[in-house]
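This is the structure I have questions about; it appears just below.
The complex is shown incomplete by one protein chain, all other protein chains being positioned as in the whole.
Read from first to last, the chains carry the letters A, B, C, D and E; within each, the first residue is number 1.
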Amino acid sequence: MKVKVSRRAHFNAAHRLFRPDWDEQQNNRVFGKCNNPNYHGHNYELIVGVTGEIDEVTGFVMDMKVLKDLIRNEVEEALDHKNLNLEVPEFRELNPTAENIAVVIWNKLRPHIDGEHALEVVLYETPRNFVTYTG
Amino acid sequence: MKVKVSRRAHFNAAHRLFRPDWDEQQNNRVFGKCNNPNYHGHNYELIVGVTGEIDEVTGFVMDMKVLKDLIRNEVEEALDHKNLNLEVPEFRELNPTAENIAVVIWNKLRPHIDGEHALEVVLYETPRNFVTYTG
Amino acid sequence: MKVKVSRRAHFNAAHRLFRPDWDEQQNNRVFGKCNNPNYHGHNYELIVGVTGEIDEVTGFVMDMKVLKDLIRNEVEEALDHKNLNLEVPEFRELNPTAENIAVVIWNKLRPHIDGEHALEVVLYETPRNFVTYTG
Amino acid sequence: MKVKVSRRAHFNAAHRLFRPDWDEQQNNRVFGKCNNPNYHGHNYELIVGVTGEIDEVTGFVMDMKVLKDLIRNEVEEALDHKNLNLEVPEFRELNPTAENIAVVIWNKLRPHIDGEHALEVVLYETPRNFVTYTG
Amino acid sequence: MKVKVSRRAHFNAAHRLFRPDWDEQQNNRVFGKCNNPNYHGHNYELIVGVTGEIDEVTGFVMDMKVLKDLIRNEVEEALDHKNLNLEVPEFRELNPTAENIAVVIWNKLRPHIDGEHALEVVLYETPRNFVTYTG
Partner (left out) sequence: MKVKVSRRAHFNAAHRLFRPDWDEQQNNRVFGKCNNPNYHGHNYELIVGVTGEIDEVTGFVMDMKVLKDLIRNEVEEALDHKNLNLEVPEFRELNPTAENIAVVIWNKLRPHIDGEHALEVVLYETPRNFVTYTG
């Protein structure tokens, strides 16, 4: 009996979308207002889903308290109230689009999740834009 | 690295559920209050999801601004503030149930989405009723 | 110890904004797409608030079940799945704007609420547009 | 043309997470505050999804009114305003975790859904914790 | 320049509505399913609002982190994962209706809020039922 358990968390951060190897005109054409060199920011809402068999002893796929702590330690500590471009090593050479942030979060969590469990990351950049990554 | 990017939009419209080849009694039995010949209406909330590889150059699966404009031009222009039965050609002989509206929206968007990308349409008829179509 | 108790309900309906004594051009200028003669519609979300002293015997300002039934009988029965312009007598000569619908709902409920209690109606025409009327 | 139709419902209930064959210390270590012997409770939000072909005659995969009534009769009647541990037979020897409640709900609904339709149950224990079961 | 700052929090709890001096029949007539002697429960969502002048030095009416900690220490510690009837002294002889819980929370917070600030408590018992108390 496979069940997906999902936990919602949130962090906020500043970022800027651009490629350092492009000139300003090309960055503006592709990234528009998101290329503001003074940064803008978001309240990111994160939903982490872990799919696996229900443990017959506990009735849990994974203890939600453990998942909550894992998200806090691995994701919120790294990203909350940060400038993603300047302060998060993964984005030193990677454009912090919602897509790439979701992949980075997935990679941060994957080593800490039971290898037999599937992992899904849903990341809301705004209430109207969100992305889903399942590895 | 395949990611689904999702964009939320909305439109409102009037509609009526009925079959012209049925008598009123049969229409009422099957469609209930939704068969009101004077129409009723909804705020439809739409979530369009596009799944594909992240472009390594931009970090995008698909530019959200392009997706936003596409939804406005192909869906909102055609359906917003409309009477679906009377004013939208696709429903001239097709009952505008949430299921059928989702399929119509998917068909409107599909030609404009990169052929290698998967397309998903989620349509909320009310906050309590919604449908999902993936082609 | 005065407390406001609030109950959320919902109904959906078709409507059209226009004045019969104006020509089409003037109606379009003022009411825009809302003047579509074939109607459009909304999922209206309604919050009814009743303010009064807590009854020391029950701990209630007003029994929520009673308020729920009152909203169903007086508001949902009259407005749900209706064409407001054609089927609701109050709007025969009154433009069914959100403002006017809120006043009509308030007037429908007021006689059924304890005279010592204040009454508030909040009506969401869409998740982005709403109105508040307190008499 | 397969579509998933989804219907949202809700119930509230008291529960306690524990194993009678464990001592209090072990129950507290694994279940924490959820092991309170005097119970705590939740507003459970439930989304039931049914996937199948659109019926060409009605335009429905499944009549939402039928699904709504089914959820009320099979799920809400059994669980709403109940103590899950004491009053719901399925949990007499089964820990009422969100995972197990979702499976119990799925099993209650499955016999009443067309065998050619897939069934999905999403259960929110809180707005931040939810589970998904598809059989 | 008076501003109201509001902070959202949440807790969940079991409760039962009844009067010990009434017989079962009368309790059932007034409190219905909420009189279940085995308890039921809710996810309470709480919004605490504090109104006062903006401090010209900090730009704060009240530091949200202080308000967050205050709610955790005074409200969540006392009510989260509790049986309100059995474990919360204020409800030993007071029916734990939403109205009374809001007043109890207000009384717990009031001594810790600057005397020149107004205090408002909004308590959602469910997403559809909520109460507001301002002292």
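What we mean here is this: a residue touches a chain if its C-beta (ideal position, glycine included) is under 8 Å from a C-beta of that chain, and two chains touch if they have at least 3 such contacts.
Remember, predicted model here, so these are calculated numbers, not experimental data.
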- In the full complex, the chain left out is in contact with A, C, E
- Of the residues listed, A:A9, A:C34 or A:V104, which one is in contact with the missing chain? A:C34
- chain E, residues in touch with the chain not shown (by the definition above): 1-9, 49, 54, 57-61, 63-65
- Query: If you put the missing chain back, which residues of chain C would it touch?
  - Reply: 17, 19, 30, 32, 94-100, 102-103, 127-134
- Name, in rising order, the residues on chain A that touch the hidden chain in the full complex. 10, 12-15, 33-34, 36, 38-43, 45, 80-83, 86-87, 126-127
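Everything that follows uses one rule, which is that only the chains that are shown with their structure count from here on.
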- Please report how many Å separate the Cα centroid of chain A from that of chain D, as a whole number. 28
- Query: Between chain A and chain C, what is the separation of their C-alpha centroids in Å?
  - Reply: 41
- Residues of chain D that touch two or more other chains: which are they? 127
- Check the chains against each other and report every pair that touches. A-B, A-D, B-C, B-D, C-E, D-E
